[in-house]
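Every protein chain of the complex appears in place save one, which is left out.
Then we have chain A:
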Amino acid sequence: MSSRDSILAAVARNQPERIPLPEIPAFFTEEADVLEKFTTVAVSIGSRVFRVQSLEEVKQVLLEEHSGARRIVSAFPEFAAVAETTIAPGIDPHTLADLDLAVLPAQLGVAENGALWVTDAQLPLRVLPFICQHLALVVPQKNIVPLMQQAYEVIGAQEYGFGTFVAGPSKTADIEQSLVLGAHGARTLSVFLLE
């Protein structure tokens, strides 16, 4: 018998009588302003949050904040003058090693934890939001939901090869519990809440 079959047989033999799957209850949602809540939580985990009215405004803020950036990649055609906006999905991801800044759209944000949902629909390459020194994510204000529960309601049966929640800059506290921002991923995360 293969290991697969023997494991499955042992599991079938030893699992208890069927216990029903619970309905997920409607969890408590604060009445508070979700944008306020998102901003407070995101800032507490090290993100910078900006409320903006246009991509032009995003560009101004980023060029000022990252004036030293030599290589910028963006999924927004509006950034064509300052960034590479046509990264082919087939390129070798290692060629992004010297990337200073990536500017990408996010599908939705979650107020309770400051996380933003991005899939390969937004990413020409999976490594993009991790390998860049600095990351900027732009999300429509109307797409901020209160809890993870609502986030997964929106995601639903969405088809993707890869998707990730990004909550703040890469971080570690492995050395004596001292929080250090910028472990292996992006050193900073700027979140733009677009009106």
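Convention: contacts are C-beta pairs under 8 Å (C-beta built on N, C-alpha and C of every residue); 3 or more make two chains touch, one makes a residue touch a chain; residues count from 1.
Heads up, the rule we're going with is that contacts and distances are computed from a predicted model.
S.K.: I notice the complex is incomplete. Of the names "Heme exporter protein D", "ABC transporter ATP-binding protein", "His-Xaa-Ser system radical SAM maturase HxsB" or "Lactate utilization protein", which is the UniProt protein name for the chain that's not shown?
M.R.: So the chain that does not appear here would be "Lactate utilization protein", according to UniProt.
S.K.: Using the touch rule from the top, list residues of chain A that touch the missing partner.
M.R.: The list for chain A reads 2-4, 6-8, 10-22, 24-25, 27-28, 30, 41, 45, 89-90, 93-94, 97, 110, 112-115, 125-127, 130-131, 147-149, 151-153, 155, 157, 160-178, 180, 182-186.
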